[in-house]
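Left out: one protein chain. Kept in place: all the others.
Up next, chain A:
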């Protein structure tokens, strides 16, 4: 090739391949998000309490608690690329905080019933602060956040990631169960904490109380969803996606990915903790079986099914899989586990974007048909 002199450079010959800016979405597409949110919110806050019988509404409240955990998993895994398969630990931490408060309230100055049965004579010092409902609620969120923050700082700084991180979170869930079961007198052992009758002076068995609890859970979920969405749209959210897609490259932009991941992990843990605290008065029990390896994995499967890259998908997955579990596990308990495993594999290989991805594809097909018509 013969060179031209550097003083007279040729005009840039490479026309950009995609010169035209993308067409602006039509107005109705831009309305889609808020309109859909409003519709779902109306359905959840007005229609469901009016139409569902108390038993069904209570089940839905339970699924929505799981959906709050799912939202956190969607944030950490779908957006941040951290496969968290031990969220049960944080859920449990929140649940036990709430359970301890309720137990102490129930005992009214005496020892909680199960301690008496296990021969404990004085209230353990660990329990004392949980007499305060405010402390218990704050701890339910701050405790998991602090634990995740500590774990993240230790682990992410050392650049542990991928499967190693996932296994670590799961090991933590397994260890927590062993700890809880082993300390019968302190934790209620395998039975966990149960027999709650009152919350803030309200009869927990009353339909009205349960309806109120359902509304609280639904509102909390809605607020957290909107907050998470805002976070994703911020620069921090862009940074999180950048960390997911190229952690090493992010370092060379001058950011420390360990900080970004630790913060996000802590937020997802805080969500799980809050969900646990809400779960206890809704379901009436917290026990090791509810927060071990299997329930932790089930939630990850649910988020994968709903669509881990979409926050709404994560919520949808938790609700759908919660309902499916109620329906199937009553009839064939073991089969349900295998079915979930199979479903997980099918989703991850054939539809990695889950139900939300399928819905998105359907919407695109529909609007392109409309555009052609």
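The working rule: contacts are C-beta pairs under 8 Å (C-beta built on N, C-alpha and C of every residue); 3 or more make two chains touch, one makes a residue touch a chain; residues count from 1.
Everything below uses one rule, namely that contacts and distances are computed from a predicted model.
Engineer: Which choice in "Formate dehydrogenase major subunit", "ABC transporter ATP-binding protein", "2Fe-2S iron-sulfur cluster protein" or "Anaerobic sulfite reductase subunit A" gives the name that UniProt lists for the one chain left out?
Structural biologist: Its UniProt record gives the name "ABC transporter ATP-binding protein".
Engineer: In the whole complex, not just what's shown, which of A:158, A:251 or A:363 touches the removed chain?
Structural biologist: A:251
Engineer: Per the definition of touch given earlier, which of A:56, A:158, A:238 or A:363 contacts the omitted chain?
Structural biologist: A:238
Engineer: Across the whole complex, list the residues on chain A that are touched by the chain not included here.
Structural biologist: 1-3, 6, 9-10, 12-14, 16-19, 21-22, 230-231, 233-236, 238-239, 241-242, 245-246, 248-249, 251-256, 259-260, 263
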